[in-house]
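Apart from one protein chain that is not included, each protein chain of the complex appears where it belongs.
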Amino acid sequence: MITNLFYFLSFVAVLSALMVVFSRNPVYSVLYLIITFFAIAGHYVLMQAEFLAVVHVIVYAGAIMVLFLYVIMLLNLNRESEPHKSNILKFAAAICSGLLLVVLVGSLRGTELLKHSEAGEVSSTMGGVKNLGKVLFTDFLFPFEIASVLLLAAMVGVVMLAKAEKKTNL
Amino acid sequence: MVNINVLITLIPLLPLLGFLIIALNVHKISHKKSSYLACGTILFSFILSITVFTHLLSLPADQRVLSITLVSWIQTSGFSADIAFLIDPLSSIMLLIITGVGFLIHVYSIGYMHDDAGYSRFFSYLNLFVFFMLLLVMGANYLLMFVGWEGVGLCSYLLIGFWFKNHDYNKAANKAFIMNRIGDLGLLLGVILIFINFGSIDYQTVFTNPSEVEVTTLTWITVLLFIGAMGKSAQIPLYTWLPDAMAGPTPVSALIHAATMVTAGVYMVARNNVLYALSPFTLQLILITGLATALFAATIALVQNDIKKVLAYSTVSQLGLMFVALGLGAFSSGIFHMATHAFFKALLFLGAGSVIHALRGEQDIRKMGGLKKLLPVTYITFFVAVLAISGIPPFAGFFSKDEILAHAFAYNPFVWGVALIASLLTVFYMFRLFYLTFYGTARDEKQTMDHIHDAPKSMAIPLIVLAVLSITGGFMNTPEVLLGSSWLQKFLSPVFASASGIEIHHLSHTTEYVLMALVVALTLVVIGIVYVQYVKKGHVPAGEGRLTGIQKVLYHKYYIDEFYDIIIVKPLFWISKTGDTIVEALAIDGIVNSMGRLVTGSSNVLRKLQTGSIGFYIFIMVIGIIMILTLTTLTGVAGQ
Amino acid sequence: MVPIEYYLWLSATLFSIGVLGVLYRRNAIVIFMCIELMLNAVNLVMVAFSNYLNDPAGQVFVFFIMAVAAAEVAVGLAILVMTFRNTKSTDINMLNRLKW
Amino acid sequence: MITLFLILWPVVVSLTIFIFRPKISKQIALLASLVEFILSLVVIFQFDGSGAAAFSMNIPWIASLGINFHIAIDGISLLLVLLTTGLMPFIILSSFNGPRQNSPNFYALILMMQMALIGVFTALDGFLFYVFWEMALIPIYFICLIWGGENKSRITLKFFIYTLAGSLLMLVALLILYYKTPGQHSFDIQALYAAGRSLGAAEQGLVFWGLFLAFAIKMPIFPFHTWQPDTYTVAPVEGTMLLSGIMLKMGFYGVIRWLIPMVPLGVTDWGFVAVLLSVVGIVYASALAIYQQDFKRLIAYASIAHVGLMSAGLLTLNKIGMQGALIQMISHGILAFALFYICEIISVRTNTRVIASLGGLRTNAPILTTVLMIAILGTVALPLTSGFVGEFLLLNSLFQYNFIIGATGGLTIILGAVYCLRAFQYMMLGKNTTTTTSISDLTGNEKIVLYPIVILIFVIGIHPDPLLKISEAAVGDLLELYVNFSAKTK
Partner (left out) sequence: MNALLIVCGLGFISLVAEIINLKKGLHIAIVLGLVVAVAAVIGDWNTSATFFNNMLIFDPFSVAFTCLIIVVGIFWFCLTSPFFIGESHQTDRTALIIFTMVGGIMMVSFHNMAILFLGIEILSISLYVLAGSHKESFFSNEAAFKYFIMGSFATGFLLMGIALVYGATGSFDTSEITMHIEGHKAGLPGFFYVGILLMLVGLAFKISVVPFHFWAPDVYAGSPTMITAFMSTVVKIAAVGAFYKIFGLCFFSVQMSVLPIIQGIIILTLLVANIIAVYQNNVKRMLAYSSIAHVGYMLLGFISGSVKFEGILFFYLASYATTSLIAFGILYAIENAKGSTSIDAVKGLYNQNPFAATCMTIALLSLAGIPPFAGFFSKYLIFGSAIEADHIMLVIVAVVTSLVGVYYYFKPIIYMFSPAQASDKLYLSAVQKAFLGMLTAAALLLGLLPEWIITILS
């Protein structure tokens, strides 16, 4: 059952990911990407990371993709305006990423060597809010706090860059 | 009594002093002062030489060696060379000739150079020359001799190019210096070889035990030394500079290129008689070279029209004769001929100078003639000299030449024959020169002839003194057959005693008489022919264009200069030019530069990789990642 | 229980598709999206390992990745907007004045 | 201590001039160089003539890397220090009426150069030596770059990179040795000697080439010489004097001090090749000199030829040869100075250095001509001039080394006369040309510079003993080191 679900979700994820790449219209890409995100969220659920799944959907589908759509609309890009790369380049791109896939998959060996001792009895609460919260606010307190600096920096930067300047002052 | 060592030291120092004083004030000093200073120092040296000579005579024959060390010169790491003088019979004779003839020529120069702009400079050079020449003969070791050797070369260079505004003269000077340098290299290498084998370069050390060194090595040493002599004494193949050296003022030709410097080679070989005696091969070489040179130069002299050129080739030829003597092992005969030759050849040159002076620089004998009356002193003295060089008894040349011929005959009649031919040729061209110059009709422009006057006193006196010497000089070594005592030979015998290894052939008195008579008779015949040809028939040599056959070849000196030009000078310049424009520019520097170009070129290619396109950058990045992963997986570096 | 390899392969695939997108497209917005896809592939691996190792740190890390992704997207889009004002294009290959 | 002072004094003055830029910088520089010269004379008077290094000073510099500030003066160093300090006042004085007389930077750079040169000649620590070696390159580079002639940027850059290439090889070689020193690695010369000797023949060969190439480029030896004629030609005359008068001696010093005792087996194995190259260089450079049209370039090639003889003589590993090379270095320094200076005088007055367009200078400038003649005679090694002593000793050792090589090297005597006299003839003799009609003779300042040089040429030629004595013991010790080692390995 779970395996079948995995296959299904994987199929959806891969298919829609491919559609992200191959859609001519950026808006479609965004929509396909959202589907991919949902599929990934499904995987999270499969792995008992429910809280993460929820956050994932909220952040990615809810925030990030909306931002994308907003920018696309702002810049009025919802047309198939993209000039084509030559076929050779496209072919090369496909070959390259295919090779990358082959190499990655080929070299992702040796999972049997993982420290599997405690596994098998995966606690269902591990991915829960309580557990994660505890880890996040004890062990990972500093990164959590410092992430605020990251966001602040991003915010300041975005404001600085995106704000339309009135006068030339450079 | 002044210490003899001081006197010896003063001999070379005085000319040096004269040189320094004149040279440092060359623009301030008056002509008069400089000439007095120059002549005075030489005269004083001459007097000192006589003193030293008499001192030497006063000593027993086997102790006639004075050696003094002044200061150490180069002293390092087992090598040492001092500034030290060696006075023995050989060098004392040389001293007398150098300072004596030198003094006369100095005096002569007062008149000859009187209106020249470089008057003081000329005298300073002359003094310097005498200094170096004295150093050459007095030096007690090879290196000091080499100093003099090179020094006289320098002075020769300076004096040949004395009239520096004429590029041909300068070229002649360069030629002389460079040709001499070829010889000098040989000499230097010989000296080094001596040092390597004997561990010293002092004459006395070297001559003590020469037989300890292998014969092959000795042969090398002597051949190398002889190469030096070839250069300095103008032997085949290094003789071509000497005729060109006539570009210098005539007193220079007389002093340097006839009487003294060119005989340095003879002196040097004689000085090393000990070594030469042990290497028969070299003696053979010297003999052959000398013979060839004597004959060869004489033939060229037959057709030359420049009065000084004739004399120059004559000098070469006579030097050849001296080397024949040396090659035969008859060292004292060589020295004897050298001495007499110094007298009469200097006289010839000075006489020629007097003629040239009178004719305001004209040197072509075809334009002379009829000077007998106009220049009586010159005429008479010149005639004496011509007789001397032709070997008419009892003039000096007769004795010295005869001695050599006698030795040659004793050694091998063929050698004698060649030497005889050479000396008969000498007679021919000397009388040709003499007749063309002084007899017949005056062929120069009338204007010149009108203002002609004989040598002034300062020029005449040296001429006369030399003429006297040319007449009497031969008596210092009158052979026993002619009831003489062979004084010179005996005087020099301590020097050459150790060379007794060579068998000197002796002829019976009868044979000697016959030979003498034969030679004199032949000489007279030749004179007769010349007289008929040039005085009776009034023949004047044709211009260059009309010469044919052998005459043309002779007139062009067998095209030797052209030959050297083709095989040495041209290739050298070609190599130089090719080296500079092709080897250096394209190959050696080319490699260096092409490395630079490789870098800049590849820079220009590589920077095109930076296309500015993000897509391309990412492509490369991904390819890089794939490569890294693939390589690591394949090579198994990251394997378990 | 799905074997861990499957997740690895899946995320490798998604990651490669992301890379493909970056290489394949010229539209900057789509390229941003593909980069997001790559990050999500990473997230998937993290969660899978976290789950497999029974260690919450992996999941916590995913939070940070998300935060960073959000910040990056914001900045990226800001840059895009800024550039668009000057060039009127989102074609990445139009930006090639800096080269050589 | 006095050694340190010798090194520091020029720096202090140089920085003073550079920073405060006084109007009288040339006078200050001259004074400073004279003080330096006097100091070196003091050293001579205190010098005991033994082979041991005296006036030494050894303080840790970078202790953690075994690098010490170790300087000392022995006979060999002393000769070269003397050359440096002795020539420097002349070089400064020679610039007094030139176009650079009002440039404080120029004098600052020259003094900086002096510091580096003295450093090179006194350093007894491999690293220190290297640092000084490189530091000498900077001032001369800038002197050439700023005040040079046509095409200067390309040519000086080539010069810099070329010589730097050699230096880097040397650095690598020194580093290899450094890591072979036992225990706590050290750059001290004795430690490096020991390290070098402990290597096998093949490794020593490698180190030999690393070091030798650096020195060969600096000297320069055929076929690494092509930077030299261009650089000499383009450099301002003071730069050329520094380069040929003093700087190229760094290469020889390196061979003596750092190459021969350090890798004796390498020298034994490869010395012949090096000698061969040197001798080929003699003939090659002499031949090329004949064709040169530019007098300065001609002197440059002549310099290569002389350098070839010196290096060949050095590498014969014969005491006579070494002594000859040392005395020849001094002589070459003086002669190169004189020749380049006269060349400059002529080119300033006539605006050309092309031999063919000169001529007849003697008519109006007899003193100049005489001085040039003397310098040329020194160059062609006429006896009683300084050039002869060295050349004779060098040929002597070369001849002992190998008959044919010696004879080939001896060709310099002939070829030298060919190119020198040709140039002399066409420049000084003959009739005046349009460029030379109104040339004036030497001025007072020029006489002050050239007369002592002329005197030196003769003094060294006639009485070289004092100079030879200075280095004799040190050379002996050094060779003994070498000989003992080769004997042991055999």
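When the chains are written out, they are named A, B, C and D in that same order, and each has its own residue count from 1.
Here is the rule we use: a residue touches a chain if its C-beta (ideal position, glycine included) is under 8 Å from a C-beta of that chain, and two chains touch if they have at least 3 such contacts.
Because the structure is a prediction, the values reported are computed rather than measured.
Trainee: For the chain that is not shown, enumerate the shown chains it touches in the whole assembly.
Mentor: Across the whole assembly, the hidden chain touches A, B, C, D.
Trainee: Hey, which of B:Leu24, B:Val71 or B:Leu606 is the one touching the hidden chain?
Mentor: In the complete complex, the chain left out is touched by residue B:Leu606.
Trainee: Can you say which of D:Met135, D:Leu276, D:Val354 or D:Ala473 touches the chain missing from this structure?
Mentor: Looking across D:Met135, D:Leu276, D:Val354 or D:Ala473, the contact with the absent chain belongs to D:Met135.
Trainee: Sort through B:Leu24, B:Ile566 or B:Ile628 and give me the one touching the missing partner chain.
Mentor: Considering all chains, including the one not shown, the answer is B:Ile628.
Trainee: Tell me which stretches of chain C touch the chain missing from the display.
Mentor: 4, 8, 15, 18, 22, 28, 31-32, 35, 38-39, 41-42, 45-46, 48-49, 52-53, 55, 57-58, 60-61, 64-65, 68, 71-72, 75-76, 78-80, 82-83, 86-87, 92, 95-100
Trainee: If you put the missing chain back, which residues of chain B would it touch?
Mentor: Here the touching residues of chain B are 596, 599-600, 602-604, 606-607, 609-610, 612, 614, 616-618, 620-621, 623-625, 628-629, 631-633, 635, 637-640.
Trainee: To test your reading of the contact rule: which positions on chain A touch the chain that is missing from view?
Mentor: 104, 107-115, 138-143, 146-147, 149-150, 152-154, 156-161, 165, 168-170
As a convention for this text, only the chains that are shown with their structure count from here on.
Trainee: Centroid from C-alpha atoms only, then distance chain B to chain C, rounded to Å. What do you get?
Mentor: 96
Trainee: Centroid of chain C to centroid of chain D, CA atoms only: how many Å?
Mentor: Going by mean C-alpha positions, chain C sits 65 Å from chain D.
Trainee: Show the residues in chain A shared as contacts by 2 or more other chains, in ascending order.
Mentor: 85, 92-93, 96-97, 100, 104
Trainee: Two-or-more-chain contact residues of chain D, please, as numbers and ranges.
Mentor: none
Trainee: Which chain C residues qualify as touching chain B in the complex?
Mentor: 19, 22-23, 26, 92-93, 95-100
Trainee: Show me the residue ranges of chain C that touch chain A in the complex, using the header's touch definition.
Mentor: Residues in contact with chain A: 1-10, 12-21, 23-27, 29-30, 32-34, 36-37, 40, 43-44, 47-48, 50-57, 59-60, 62-64, 66-75, 77-82, 84-85, 90-91.
Trainee: Spell out the part of chain D that touches chain B in their complex, as residue ranges.
Mentor: 158, 161-162, 222-223, 225-227, 284, 287-292, 319-320, 322-323, 360, 362-363, 366, 377, 380, 382-384, 388-389, 392-393, 395-396, 399-400, 406-407, 410-411, 413-414, 417-418, 421-422, 425, 428-431, 462-465, 468-469, 472, 475-476
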